[in-house]
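The following block contains the structure, expressed as C-alpha coordinates.
One protein chain is absent from this view; the other protein chains keep their places.
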Amino acid sequence: MNKKKLLATPYLFWSVMFIIIPLCMIFYYGFTDKTGAFTLENITAIASAEHFKALWLSILLSLISTVICLLLAYPLAMILANMNVNQNSFIVVIFILPMWMNFLLRTLAWQTLLEKTGVINNILSFLHLPTLNIINTPYAIVLGMVYNFLPFMVLPLYNALVKIDKNVINAAKDLGANPVQTFTKITFPLSLPGVISGITMVFVPALTTFVISTLLGGSKVLLIGNVIEQEFTQTGNWYLGSGLSIVLMIFIIISMILSAIFDKDREGALL
Amino acid sequence: MKTFFKRFYIAIIFIFLYAPIATLIILSFNKSKTRSKWGGFTLNWYISLFEDETILQALWNTLLIAVLSSLIAVVIGTAACIAMQSMSKKMRTVFMGITNIPMLNADIVTGISLMLLYISFGIRFGFSTILLSHITFNIPYVILSVMPRMKQLNPHTYEAALDLGASHIQAFFKVVFPEILPGIMTGFLMAFTMSLDDFIITHFTKGAGIDTLSTKIYSEVRKGIKPEMYALSTIIFITVIVLLFVINVSGKKSSQNTKNKAQR
Partner (left out) sequence: MKKRKLLALTLAVSITAATLLSGCGSSSSGGENGQVVVYNWGEYIDPEAIAMFEEETGIEVIYDEFETNEMMYPKVEAGATQYDVVCPSDYMIQKMIDNDLLMQLDFSKLPNATEHIGEQYWEQSRQFDTDNMYSVPYCWGTVGILYNKTMVDEPVTSWSILWDEKYKDNILMQDSVRDAFMVALKLNGNSMNTTNEAELEAAKEALIEQKPLVQAYVIDQVRDKMIGGEAAIGVIYSGEAIYTQRENPDLEYVIPEEGTNIWIDSWVIPKNAQNAENAHKFIDFMCRPDIALMNFEYITYSTPNVTAQSMIEDDDIRNSSIAFPDLSQYTNLETYSYLGEEGDALYNALWKEVKSY
(Lines give C-alpha, C1' and ligand atoms only; values in the text may rest on other atoms or scores of the structure.)
Protein backbone atom coordinates (compact mmCIF):
# COMPACT_ATOMS: atom_id res chain seq x y z
CA MET A 1 0.00 0.00 0.00
CA ASN A 2 2.89 2.35 0.65
CA LYS A 3 3.82 2.51 -3.00
CA LYS A 4 0.51 4.14 -3.63
CA LYS A 5 1.48 7.11 -1.57
CA LEU A 6 4.28 7.79 -4.03
CA LEU A 7 1.61 8.77 -6.50
CA ALA A 8 1.15 11.92 -4.45
CA THR A 9 4.74 13.02 -5.15
CA PRO A 10 4.00 15.01 -8.32
CA TYR A 11 1.17 16.79 -6.60
CA LEU A 12 3.21 17.37 -3.47
CA PHE A 13 6.03 18.83 -5.55
CA TRP A 14 3.56 20.92 -7.53
CA SER A 15 1.80 22.36 -4.51
CA VAL A 16 5.03 23.26 -2.77
CA MET A 17 6.42 24.88 -5.88
CA PHE A 18 3.36 26.72 -7.15
CA ILE A 19 1.15 27.18 -4.11
CA ILE A 20 3.27 27.25 -0.95
CA ILE A 21 6.35 29.09 -2.21
CA PRO A 22 4.35 31.79 -4.03
CA LEU A 23 2.31 32.31 -0.86
CA CYS A 24 5.52 32.70 1.10
CA MET A 25 6.62 35.34 -1.37
CA ILE A 26 3.41 37.29 -0.82
CA PHE A 27 4.07 37.06 2.91
CA TYR A 28 7.65 38.20 2.40
CA TYR A 29 6.57 41.28 0.46
CA GLY A 30 3.66 41.91 2.80
CA PHE A 31 5.85 42.07 5.86
CA THR A 32 8.76 44.08 4.46
CA ASP A 33 9.25 47.60 3.16
CA LYS A 34 11.34 48.93 0.28
CA THR A 35 14.56 48.56 2.23
CA GLY A 36 13.78 44.94 3.03
CA ALA A 37 13.25 45.60 6.73
CA PHE A 38 10.43 43.94 8.63
CA THR A 39 7.30 46.04 9.02
CA LEU A 40 3.65 45.64 9.87
CA GLU A 41 2.72 48.84 8.09
CA ASN A 42 1.42 47.09 4.98
CA ILE A 43 -0.98 45.05 7.06
CA THR A 44 -2.16 47.83 9.33
CA ALA A 45 -2.72 49.98 6.22
CA ILE A 46 -6.11 48.28 5.98
CA ALA A 47 -7.24 50.44 8.88
CA SER A 48 -6.82 53.64 6.87
CA ALA A 49 -10.13 55.23 5.92
CA GLU A 50 -9.93 54.53 2.17
CA HIS A 51 -8.83 50.92 2.46
CA PHE A 52 -11.30 50.11 5.17
CA LYS A 53 -14.13 51.64 3.19
CA ALA A 54 -13.11 49.65 0.11
CA LEU A 55 -13.00 46.42 2.12
CA TRP A 56 -16.33 47.16 3.78
CA LEU A 57 -17.98 47.91 0.43
CA SER A 58 -16.55 44.73 -1.06
CA ILE A 59 -17.88 42.64 1.79
CA LEU A 60 -21.28 44.31 1.59
CA LEU A 61 -21.66 43.96 -2.17
CA SER A 62 -20.44 40.40 -2.26
CA LEU A 63 -22.71 39.39 0.62
CA ILE A 64 -25.70 40.90 -1.17
CA SER A 65 -24.71 39.12 -4.38
CA THR A 66 -24.26 35.82 -2.56
CA VAL A 67 -27.69 36.06 -0.97
CA ILE A 68 -29.32 36.94 -4.28
CA CYS A 69 -27.50 34.06 -5.97
CA LEU A 70 -28.69 31.65 -3.29
CA LEU A 71 -32.28 32.85 -3.52
CA LEU A 72 -32.26 32.57 -7.31
CA ALA A 73 -30.37 29.32 -7.51
CA TYR A 74 -32.09 27.25 -4.84
CA PRO A 75 -35.53 26.99 -6.49
CA LEU A 76 -33.81 26.50 -9.81
CA ALA A 77 -31.64 23.68 -8.50
CA MET A 78 -34.71 22.06 -6.94
CA ILE A 79 -36.63 22.18 -10.19
CA LEU A 80 -33.65 20.79 -12.11
CA ALA A 81 -33.03 18.05 -9.56
CA ASN A 82 -36.61 16.84 -9.83
CA MET A 83 -36.51 16.63 -13.58
CA ASN A 84 -36.12 13.58 -15.74
CA VAL A 85 -32.57 12.24 -15.54
CA ASN A 86 -31.97 12.34 -19.25
CA GLN A 87 -32.53 16.02 -19.61
CA ASN A 88 -30.40 16.71 -16.60
CA SER A 89 -26.90 16.62 -18.00
CA PHE A 90 -28.11 18.68 -20.91
CA ILE A 91 -29.63 21.34 -18.72
CA VAL A 92 -26.70 21.43 -16.35
CA VAL A 93 -24.35 21.95 -19.25
CA ILE A 94 -26.58 24.77 -20.43
CA PHE A 95 -25.70 26.53 -17.20
CA ILE A 96 -21.97 26.08 -17.74
CA LEU A 97 -22.31 27.09 -21.35
CA PRO A 98 -22.31 30.87 -20.83
CA MET A 99 -18.86 30.44 -19.34
CA TRP A 100 -17.59 29.45 -22.75
CA MET A 101 -18.33 32.94 -23.92
CA ASN A 102 -15.48 34.99 -22.54
CA PHE A 103 -16.00 36.46 -19.08
CA LEU A 104 -14.89 39.94 -20.13
CA LEU A 105 -17.09 39.93 -23.20
CA ARG A 106 -20.10 38.84 -21.17
CA THR A 107 -19.53 41.62 -18.68
CA LEU A 108 -19.01 44.11 -21.46
CA ALA A 109 -22.26 42.94 -23.02
CA TRP A 110 -24.01 43.98 -19.82
CA GLN A 111 -22.51 47.39 -20.27
CA THR A 112 -24.07 47.53 -23.72
CA LEU A 113 -27.39 46.43 -22.29
CA LEU A 114 -27.45 48.80 -19.33
CA GLU A 115 -25.97 51.98 -20.76
CA LYS A 116 -27.98 55.19 -20.89
CA THR A 117 -28.38 54.75 -24.61
CA GLY A 118 -28.17 50.99 -24.27
CA VAL A 119 -30.43 48.19 -25.43
CA ILE A 120 -32.66 47.98 -22.36
CA ASN A 121 -33.25 51.72 -22.23
CA ASN A 122 -34.02 51.83 -25.93
CA ILE A 123 -36.68 49.20 -25.43
CA LEU A 124 -38.06 50.94 -22.34
CA SER A 125 -38.29 54.33 -24.01
CA PHE A 126 -39.89 52.71 -27.05
CA LEU A 127 -42.58 51.42 -24.71
CA HIS A 128 -42.76 54.86 -23.06
CA LEU A 129 -41.58 53.44 -19.78
CA PRO A 130 -39.19 55.25 -17.44
CA THR A 131 -35.54 54.48 -18.16
CA LEU A 132 -33.27 52.38 -16.01
CA ASN A 133 -30.22 54.19 -14.67
CA ILE A 134 -28.15 51.64 -12.83
CA ILE A 135 -24.98 51.62 -14.94
CA ASN A 136 -21.96 52.95 -13.01
CA THR A 137 -23.66 52.39 -9.67
CA PRO A 138 -23.18 49.65 -7.05
CA TYR A 139 -26.43 48.07 -8.34
CA ALA A 140 -24.80 47.33 -11.67
CA ILE A 141 -21.83 45.78 -9.86
CA VAL A 142 -24.16 43.49 -7.89
CA LEU A 143 -25.92 42.55 -11.10
CA GLY A 144 -22.60 41.73 -12.74
CA MET A 145 -21.55 39.62 -9.76
CA VAL A 146 -24.83 37.70 -9.66
CA TYR A 147 -24.68 37.11 -13.38
CA ASN A 148 -21.09 35.91 -13.46
CA PHE A 149 -21.18 33.73 -10.36
CA LEU A 150 -24.69 32.28 -10.49
CA PRO A 151 -23.50 29.03 -12.15
CA PHE A 152 -21.09 28.52 -9.24
CA MET A 153 -24.11 28.48 -6.94
CA VAL A 154 -26.40 26.39 -9.14
CA LEU A 155 -24.00 23.50 -9.70
CA PRO A 156 -23.12 22.56 -6.10
CA LEU A 157 -26.75 23.04 -5.03
CA TYR A 158 -27.94 20.84 -7.85
CA ASN A 159 -25.42 18.16 -7.02
CA ALA A 160 -26.36 18.18 -3.36
CA LEU A 161 -30.10 18.05 -4.10
CA VAL A 162 -29.86 15.31 -6.69
CA LYS A 163 -28.10 13.05 -4.19
CA ILE A 164 -31.00 13.22 -1.70
CA ASP A 165 -32.81 9.93 -1.59
CA LYS A 166 -36.39 10.48 -2.76
CA ASN A 167 -37.55 7.83 -0.29
CA VAL A 168 -36.54 10.01 2.64
CA ILE A 169 -38.74 12.82 1.39
CA ASN A 170 -41.61 10.44 0.67
CA ALA A 171 -41.25 8.98 4.14
CA ALA A 172 -41.52 12.43 5.66
CA LYS A 173 -44.66 13.10 3.65
CA ASP A 174 -46.13 9.76 4.68
CA LEU A 175 -45.49 10.62 8.29
CA GLY A 176 -47.64 13.72 7.84
CA ALA A 177 -45.10 16.50 7.22
CA ASN A 178 -46.44 19.36 5.12
CA PRO A 179 -44.31 20.69 2.21
CA VAL A 180 -42.83 23.50 4.34
CA GLN A 181 -41.86 21.07 7.08
CA THR A 182 -40.41 18.64 4.55
CA PHE A 183 -38.30 21.42 3.16
CA THR A 184 -37.03 22.87 6.44
CA LYS A 185 -36.55 19.54 8.20
CA ILE A 186 -35.36 17.28 5.39
CA THR A 187 -34.43 18.86 2.08
CA PHE A 188 -32.64 21.95 3.30
CA PRO A 189 -30.50 20.28 5.99
CA LEU A 190 -29.50 17.55 3.54
CA SER A 191 -28.51 20.10 0.92
CA LEU A 192 -26.43 22.12 3.38
CA PRO A 193 -23.04 20.95 2.03
CA GLY A 194 -24.07 22.24 -1.38
CA VAL A 195 -25.28 25.52 0.10
CA ILE A 196 -22.00 26.03 1.94
CA SER A 197 -19.81 25.27 -1.04
CA GLY A 198 -22.04 27.42 -3.26
CA ILE A 199 -21.74 30.32 -0.86
CA THR A 200 -17.95 30.12 -0.74
CA MET A 201 -17.71 29.74 -4.49
CA VAL A 202 -19.72 32.91 -5.02
CA PHE A 203 -18.54 34.97 -2.07
CA VAL A 204 -14.81 34.60 -2.66
CA PRO A 205 -14.62 35.68 -6.30
CA ALA A 206 -17.19 38.42 -5.65
CA LEU A 207 -15.16 39.73 -2.73
CA THR A 208 -12.01 40.01 -4.77
CA THR A 209 -13.14 41.06 -8.23
CA PHE A 210 -11.75 44.17 -9.83
CA VAL A 211 -12.93 43.70 -13.40
CA ILE A 212 -16.66 43.90 -12.70
CA SER A 213 -16.37 47.10 -10.68
CA THR A 214 -14.25 48.68 -13.40
CA LEU A 215 -16.51 47.75 -16.30
CA LEU A 216 -19.95 48.09 -14.72
CA GLY A 217 -19.18 50.51 -11.90
CA GLY A 218 -17.40 53.03 -14.09
CA SER A 219 -14.52 52.94 -11.58
CA LYS A 220 -16.60 55.15 -9.33
CA VAL A 221 -16.83 52.48 -6.67
CA LEU A 222 -13.49 51.42 -5.26
CA LEU A 223 -13.44 47.80 -4.11
CA ILE A 224 -10.61 46.08 -2.28
CA GLY A 225 -9.79 44.12 -5.44
CA ASN A 226 -9.32 47.39 -7.31
CA VAL A 227 -7.05 48.75 -4.59
CA ILE A 228 -4.82 45.67 -4.72
CA GLU A 229 -4.78 45.59 -8.50
CA GLN A 230 -3.85 49.26 -8.65
CA GLU A 231 -1.05 48.84 -6.14
CA PHE A 232 0.50 46.28 -8.46
CA THR A 233 -0.27 47.70 -11.88
CA GLN A 234 -0.42 51.46 -11.41
CA THR A 235 1.21 52.58 -8.20
CA GLY A 236 3.89 49.93 -8.30
CA ASN A 237 3.86 49.47 -4.53
CA TRP A 238 4.04 45.67 -4.34
CA TYR A 239 4.67 45.74 -0.60
CA LEU A 240 1.37 47.42 0.15
CA GLY A 241 -0.41 45.30 -2.47
CA SER A 242 0.91 42.11 -0.85
CA GLY A 243 0.03 43.35 2.62
CA LEU A 244 -3.56 44.00 1.59
CA SER A 245 -3.68 40.61 -0.15
CA ILE A 246 -2.75 38.99 3.15
CA VAL A 247 -5.59 40.81 4.87
CA LEU A 248 -7.94 39.57 2.18
CA MET A 249 -6.63 36.06 2.64
CA ILE A 250 -7.32 36.27 6.36
CA PHE A 251 -10.92 37.21 5.62
CA ILE A 252 -11.27 34.24 3.32
CA ILE A 253 -9.73 31.90 5.88
CA ILE A 254 -12.23 33.16 8.45
CA SER A 255 -15.11 32.41 6.09
CA MET A 256 -13.55 28.98 5.46
CA ILE A 257 -13.42 28.22 9.17
CA LEU A 258 -17.01 29.37 9.55
CA SER A 259 -18.12 27.06 6.80
CA ALA A 260 -16.09 24.21 8.30
CA ILE A 261 -18.02 24.63 11.53
CA PHE A 262 -21.25 24.24 9.63
CA ASP A 263 -20.09 21.30 7.64
CA LYS A 264 -17.47 18.98 9.06
CA ASP A 265 -17.17 16.75 6.04
CA ARG A 266 -16.86 19.22 3.23
CA GLU A 267 -14.20 17.41 1.20
CA GLY A 268 -15.35 17.37 -2.37
CA ALA A 269 -18.68 19.06 -1.99
CA LEU A 270 -18.02 20.83 -5.24
CA LEU A 271 -19.47 18.47 -7.79
CA MET B 1 -50.14 25.22 -13.02
CA LYS B 2 -47.15 24.13 -11.00
CA THR B 3 -45.25 23.04 -14.05
CA PHE B 4 -46.10 26.35 -15.66
CA PHE B 5 -44.46 28.21 -12.79
CA LYS B 6 -41.44 25.96 -12.96
CA ARG B 7 -41.07 26.49 -16.68
CA PHE B 8 -41.60 30.22 -16.26
CA TYR B 9 -38.93 30.44 -13.59
CA ILE B 10 -36.42 28.51 -15.66
CA ALA B 11 -37.25 30.70 -18.64
CA ILE B 12 -36.60 33.88 -16.64
CA ILE B 13 -33.23 32.63 -15.45
CA PHE B 14 -32.37 31.59 -18.99
CA ILE B 15 -33.18 35.02 -20.33
CA PHE B 16 -31.00 36.53 -17.62
CA LEU B 17 -28.12 34.19 -18.45
CA TYR B 18 -28.39 34.45 -22.20
CA ALA B 19 -29.38 38.09 -22.79
CA PRO B 20 -25.76 39.29 -22.87
CA ILE B 21 -24.82 36.41 -25.11
CA ALA B 22 -27.59 37.28 -27.53
CA THR B 23 -26.31 40.86 -27.46
CA LEU B 24 -22.84 39.71 -28.41
CA ILE B 25 -24.19 37.61 -31.25
CA ILE B 26 -26.20 40.54 -32.57
CA LEU B 27 -23.18 42.81 -32.31
CA SER B 28 -21.20 40.42 -34.46
CA PHE B 29 -23.50 41.33 -37.36
CA ASN B 30 -23.36 45.07 -36.70
CA LYS B 31 -21.86 47.11 -39.51
CA SER B 32 -20.85 49.93 -37.16
CA LYS B 33 -17.63 49.37 -35.26
CA THR B 34 -19.06 51.02 -32.17
CA ARG B 35 -20.99 48.99 -29.65
CA SER B 36 -23.70 51.55 -29.09
CA LYS B 37 -24.72 52.15 -32.70
CA TRP B 38 -26.53 49.81 -35.09
CA GLY B 39 -25.17 50.43 -38.58
CA GLY B 40 -26.93 47.67 -40.51
CA PHE B 41 -26.35 43.98 -41.11
CA THR B 42 -23.01 42.66 -42.27
CA LEU B 43 -21.01 39.45 -42.40
CA ASN B 44 -17.73 41.29 -42.89
CA TRP B 45 -16.43 40.64 -39.39
CA TYR B 46 -16.61 36.91 -40.01
CA ILE B 47 -14.52 37.30 -43.12
CA SER B 48 -11.95 39.56 -41.54
CA LEU B 49 -11.80 37.29 -38.50
CA PHE B 50 -10.12 34.60 -40.54
CA GLU B 51 -7.64 37.11 -41.88
CA ASP B 52 -6.76 38.43 -38.45
CA GLU B 53 -3.77 36.41 -37.43
CA THR B 54 -3.45 37.87 -33.93
CA ILE B 55 -6.95 36.77 -32.97
CA LEU B 56 -6.45 33.30 -34.44
CA GLN B 57 -3.14 33.03 -32.64
CA ALA B 58 -4.81 34.03 -29.37
CA LEU B 59 -7.52 31.42 -29.97
CA TRP B 60 -4.90 28.78 -30.62
CA ASN B 61 -3.02 29.73 -27.43
CA THR B 62 -6.22 29.71 -25.39
CA LEU B 63 -7.32 26.28 -26.57
CA LEU B 64 -3.87 24.73 -26.41
CA ILE B 65 -3.37 25.96 -22.85
CA ALA B 66 -6.86 24.80 -21.86
CA VAL B 67 -6.34 21.29 -23.28
CA LEU B 68 -2.79 20.82 -22.00
CA SER B 69 -3.39 22.28 -18.57
CA SER B 70 -6.54 20.26 -17.95
CA LEU B 71 -4.94 17.02 -19.20
CA ILE B 72 -1.88 17.46 -17.01
CA ALA B 73 -4.08 18.48 -14.09
CA VAL B 74 -6.16 15.32 -14.58
CA VAL B 75 -3.07 13.09 -14.43
CA ILE B 76 -1.51 14.79 -11.40
CA GLY B 77 -4.84 15.21 -9.64
CA THR B 78 -6.04 11.64 -10.13
CA ALA B 79 -2.70 10.24 -8.98
CA ALA B 80 -2.94 12.42 -5.89
CA CYS B 81 -6.46 11.15 -5.19
CA ILE B 82 -5.34 7.53 -5.37
CA ALA B 83 -2.48 8.28 -3.01
CA MET B 84 -4.72 10.19 -0.63
CA GLN B 85 -7.03 7.18 -0.32
CA SER B 86 -4.28 5.23 1.38
CA MET B 87 -3.23 8.05 3.67
CA SER B 88 -4.04 8.58 7.30
CA LYS B 89 -6.89 10.93 8.00
CA LYS B 90 -4.52 13.60 9.29
CA MET B 91 -2.35 13.56 6.18
CA ARG B 92 -5.43 13.65 4.00
CA THR B 93 -6.75 16.73 5.78
CA VAL B 94 -3.42 18.50 5.21
CA PHE B 95 -3.55 17.60 1.52
CA MET B 96 -7.14 18.69 1.13
CA GLY B 97 -6.27 21.93 2.92
CA ILE B 98 -3.54 22.64 0.39
CA THR B 99 -5.95 21.77 -2.40
CA ASN B 100 -8.40 24.32 -1.11
CA ILE B 101 -5.87 27.16 -1.13
CA PRO B 102 -6.08 28.04 -4.84
CA MET B 103 -9.83 27.38 -4.79
CA LEU B 104 -10.44 29.79 -1.97
CA ASN B 105 -7.69 32.27 -2.57
CA ALA B 106 -8.63 35.27 -4.62
CA ASP B 107 -7.63 34.89 -8.26
CA ILE B 108 -5.79 38.14 -7.95
CA VAL B 109 -3.69 36.82 -5.05
CA THR B 110 -2.95 33.56 -6.87
CA GLY B 111 -1.98 35.47 -10.00
CA ILE B 112 0.23 37.91 -8.19
CA SER B 113 1.91 35.25 -6.06
CA LEU B 114 2.77 33.27 -9.18
CA MET B 115 4.06 36.41 -10.87
CA LEU B 116 6.33 37.08 -7.89
CA LEU B 117 7.54 33.47 -8.06
CA TYR B 118 8.45 33.63 -11.73
CA ILE B 119 10.15 36.99 -11.36
CA SER B 120 12.28 35.95 -8.42
CA PHE B 121 13.27 32.65 -10.05
CA GLY B 122 14.05 34.46 -13.27
CA ILE B 123 11.64 32.33 -15.30
CA ARG B 124 10.95 34.06 -18.59
CA PHE B 125 7.31 35.03 -18.96
CA GLY B 126 5.62 33.37 -21.89
CA PHE B 127 3.58 30.35 -22.89
CA SER B 128 5.11 28.14 -20.21
CA THR B 129 4.36 30.49 -17.32
CA ILE B 130 0.69 30.66 -18.35
CA LEU B 131 0.55 26.90 -18.70
CA LEU B 132 2.13 26.30 -15.28
CA SER B 133 -0.28 28.73 -13.66
CA HIS B 134 -3.30 27.17 -15.32
CA ILE B 135 -2.26 23.67 -14.23
CA THR B 136 -1.92 25.03 -10.71
CA PHE B 137 -5.46 26.32 -10.48
CA ASN B 138 -6.88 23.37 -12.44
CA ILE B 139 -5.61 20.55 -10.19
CA PRO B 140 -8.01 21.37 -7.32
CA TYR B 141 -11.01 21.12 -9.66
CA VAL B 142 -9.90 17.62 -10.67
CA ILE B 143 -9.23 16.50 -7.09
CA LEU B 144 -12.54 17.86 -5.85
CA SER B 145 -14.38 16.02 -8.62
CA VAL B 146 -12.52 12.71 -8.35
CA MET B 147 -12.30 12.49 -4.55
CA PRO B 148 -16.04 11.90 -3.90
CA ARG B 149 -16.06 9.08 -6.48
CA MET B 150 -12.99 7.61 -4.87
CA LYS B 151 -14.69 7.58 -1.50
CA GLN B 152 -17.71 5.72 -2.87
CA LEU B 153 -15.38 3.05 -4.19
CA ASN B 154 -15.58 -0.32 -2.47
CA PRO B 155 -11.95 -1.11 -1.53
CA HIS B 156 -12.69 -4.80 -1.52
CA THR B 157 -13.25 -4.99 -5.27
CA TYR B 158 -9.68 -3.85 -5.83
CA GLU B 159 -8.37 -6.42 -3.37
CA ALA B 160 -10.55 -9.07 -4.94
CA ALA B 161 -9.03 -8.30 -8.32
CA LEU B 162 -5.56 -8.67 -6.80
CA ASP B 163 -6.55 -11.97 -5.21
CA LEU B 164 -7.75 -13.18 -8.57
CA GLY B 165 -4.26 -12.65 -9.94
CA ALA B 166 -4.44 -9.19 -11.49
CA SER B 167 -1.38 -6.98 -11.21
CA HIS B 168 -1.73 -3.63 -9.43
CA ILE B 169 -1.86 -1.79 -12.73
CA GLN B 170 -4.37 -4.22 -14.21
CA ALA B 171 -6.51 -4.05 -11.12
CA PHE B 172 -6.46 -0.26 -11.26
CA PHE B 173 -7.45 0.05 -14.89
CA LYS B 174 -10.02 -2.75 -14.80
CA VAL B 175 -11.65 -2.03 -11.46
CA VAL B 176 -10.92 1.41 -10.07
CA PHE B 177 -10.57 3.46 -13.22
CA PRO B 178 -14.02 2.77 -14.73
CA GLU B 179 -15.59 3.69 -11.40
CA ILE B 180 -13.86 7.06 -11.06
CA LEU B 181 -14.00 7.91 -14.76
CA PRO B 182 -17.12 10.09 -14.48
CA GLY B 183 -15.39 12.09 -11.76
CA ILE B 184 -12.31 12.46 -13.91
CA MET B 185 -14.42 13.61 -16.84
CA THR B 186 -16.28 16.19 -14.77
CA GLY B 187 -12.95 17.36 -13.42
CA PHE B 188 -11.53 17.65 -16.91
CA LEU B 189 -14.53 19.58 -18.16
CA MET B 190 -14.46 21.93 -15.16
CA ALA B 191 -10.72 22.48 -15.53
CA PHE B 192 -11.07 23.06 -19.26
CA THR B 193 -13.84 25.61 -18.76
CA MET B 194 -11.98 27.42 -15.99
CA SER B 195 -8.84 27.64 -18.06
CA LEU B 196 -10.82 28.93 -21.00
CA ASP B 197 -12.53 31.58 -18.92
CA ASP B 198 -9.60 32.74 -16.81
CA PHE B 199 -8.45 36.28 -17.20
CA ILE B 200 -6.95 37.51 -13.95
CA ILE B 201 -4.27 34.86 -13.43
CA THR B 202 -3.25 34.93 -17.08
CA HIS B 203 -3.12 38.71 -16.95
CA PHE B 204 -0.44 38.61 -14.28
CA THR B 205 1.58 35.68 -15.62
CA LYS B 206 1.69 36.25 -19.36
CA GLY B 207 4.78 37.40 -21.15
CA ALA B 208 5.86 39.24 -24.26
CA GLY B 209 4.03 38.59 -27.47
CA ILE B 210 1.65 35.97 -26.13
CA ASP B 211 -2.03 36.54 -25.62
CA THR B 212 -4.98 34.38 -24.80
CA LEU B 213 -8.44 35.48 -25.87
CA SER B 214 -9.06 36.98 -22.43
CA THR B 215 -5.97 39.14 -22.30
CA LYS B 216 -6.46 40.11 -25.93
CA ILE B 217 -9.99 41.26 -25.16
CA TYR B 218 -8.85 43.13 -22.06
CA SER B 219 -6.31 45.12 -24.04
CA GLU B 220 -9.01 45.80 -26.61
CA VAL B 221 -11.46 47.05 -23.99
CA ARG B 222 -9.28 50.12 -23.74
CA LYS B 223 -9.53 50.88 -27.43
CA GLY B 224 -12.93 49.47 -28.21
CA ILE B 225 -13.45 45.78 -28.89
CA LYS B 226 -12.81 44.67 -32.44
CA PRO B 227 -16.08 43.28 -33.84
CA GLU B 228 -14.11 40.24 -35.03
CA MET B 229 -14.03 39.23 -31.38
CA TYR B 230 -17.83 39.08 -31.29
CA ALA B 231 -17.79 37.01 -34.44
CA LEU B 232 -15.33 34.56 -32.92
CA SER B 233 -17.37 34.21 -29.71
CA THR B 234 -20.46 33.59 -31.78
CA ILE B 235 -18.72 30.84 -33.71
CA ILE B 236 -17.44 29.18 -30.53
CA PHE B 237 -20.84 29.42 -28.94
CA ILE B 238 -22.75 28.03 -31.92
CA THR B 239 -20.25 25.17 -32.28
CA VAL B 240 -20.75 24.13 -28.68
CA ILE B 241 -24.54 24.39 -28.98
CA VAL B 242 -24.57 22.27 -32.13
CA LEU B 243 -22.33 19.66 -30.52
CA LEU B 244 -24.60 19.51 -27.49
CA PHE B 245 -27.64 19.15 -29.68
CA VAL B 246 -26.12 16.37 -31.78
CA ILE B 247 -25.03 14.48 -28.68
CA ASN B 248 -28.42 14.87 -27.10
CA VAL B 249 -30.31 13.65 -30.15
CA SER B 250 -28.01 10.72 -30.86
CA GLY B 251 -27.94 9.95 -27.15
CA LYS B 252 -31.75 9.79 -26.92
CA LYS B 253 -31.96 6.46 -28.70
CA SER B 254 -29.14 4.70 -26.92
CA SER B 255 -30.23 6.05 -23.57
CA GLN B 256 -33.70 4.51 -23.75
CA ASN B 257 -32.40 1.23 -22.43
CA THR B 258 -30.18 2.74 -19.77
CA LYS B 259 -33.04 4.88 -18.58
CA ASN B 260 -34.64 2.21 -16.46
CA LYS B 261 -31.37 1.47 -14.79
CA ALA B 262 -30.62 5.10 -14.16
CA GLN B 263 -33.91 5.78 -12.49
CA ARG B 264 -33.31 3.05 -9.97
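Residue numbering begins at 1 within each chain, and the chains themselves are lettered A and B in the order written.
We take it that a residue touches a chain if its C-beta (ideal position, glycine included) is under 8 Å from a C-beta of that chain, and two chains touch if they have at least 3 such contacts.
The shown structure was predicted, so the numbers you read here are calculated from the model rather than taken from an experiment.
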{"item": "Residue among B:T54, B:T93, B:Q152 or B:Q170 that touches the chain left out of view", "value": "B:T54"}
{"item": "Subunit A, residues in touch with the chain not shown (by the definition above)", "value": "49-50, 53-54, 86, 89, 92-93, 115-117, 133, 136, 218-220, 222, 226-227, 233-238"}
{"item": "Interface with the undisplayed chain - residues on subunit B", "value": "33-37, 53-54, 56-57, 59-60, 63-64, 66-67, 118-119, 122-126, 181-182, 185-186, 188-189, 192, 207-209, 219-224, 239-240, 243-244, 247, 251, 255, 258, 262"}
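Keep in mind that, in the parts below, only the chains that are shown with their structure count from here on.
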{"item": "Inter-centroid spacing, subunit B versus subunit A (mean Cα positions, whole Å)", "value": "17"}
{"item": "Subunit B partner contacts - residues on subunit A that touch it in the complex", "value": "1-8, 10-12, 14-15, 18-23, 25-26, 29, 72, 75-76, 79, 85-86, 90, 93-113, 115, 117-119, 147, 150, 200, 204-205, 207-208, 210-211, 215, 225, 228-229, 232, 238, 241-242, 245, 248-249, 252-253, 256, 267-271"}
{"item": "Residues of subunit B defined as touching subunit A within the complex", "value": "6, 9-10, 13-14, 16-21, 23-24, 27, 35-36, 75-77, 79-80, 82-87, 95-96, 98-102, 104-110, 112-114, 116-117, 120, 132-133, 135-136, 139, 141, 143-145, 147-148, 151, 168, 183, 186-187, 189-190, 193, 196-197, 199-200, 204, 213-214, 217-218, 221, 225, 229-230, 233, 236-237, 240-241, 244, 248, 251-252, 255, 259, 262-263"}
